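One protein chain omitted, others in place.
Moving on to chain A:
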Amino acid sequence: MFRILQRFSPVKRRATTLICARYSTGSKEHIDGLVKEKNLVVFMKGTPDAPRCGFSNAVVQILNMHGVEKFDAHNVLEDEDLRQGVKDYSNWPTIPQVYMQGEFLGGCDIMIEMHKNGELIEELKKAGIRSALLDIPEEK
């Protein structure tokens, strides 16, 4: 039994390598598939319910503040290929990364800045999302 395994393992290993190279989760094709034609996609550390990094948490909190709770989230800590691949994809060196309708919107700093200056409300509108902040009456 052991000998049979030994005999077949090199072939099997090569086959696995080929499959991995072809279907790498970090490839442009794979990430295209994750972000294109999707309204809102976040690549983050941890999950929206349990972020594992302050910057990722900030992005989720900002989206929640605008009433956005439905979005695709991908945990890069579970996938090293994806973690590097998404950085190459957007030519952006850090996680989290937010994509809207296939376009890279920004990381944490940019989301915070756009939240502060009101641009995020406009960006969400472009994606057909009405920010919940518009429904809060302004204090007089």
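As a convention for this text, a residue touches a chain if its C-beta (ideal position, glycine included) is under 8 Å from a C-beta of that chain, and two chains touch if they have at least 3 such contacts; residues count from 1.
Just so we're on the same page, contacts and distances are computed from a predicted model.
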The chain that is not shown, which UniProt protein name from "ER membrane protein complex subunit 10", "Translocon-associated protein subunit beta", "Trafficking protein particle complex subunit" or "BolA-like protein 2" does it carry? "BolA-like protein 2"
One chain is left out of this view; which of A:63, A:108 or A:124 touches it in the full complex? A:108
Identify the residues of chain A touching the omitted chain, counting contacts across the whole complex. 55, 91-94, 104-110, 113-114
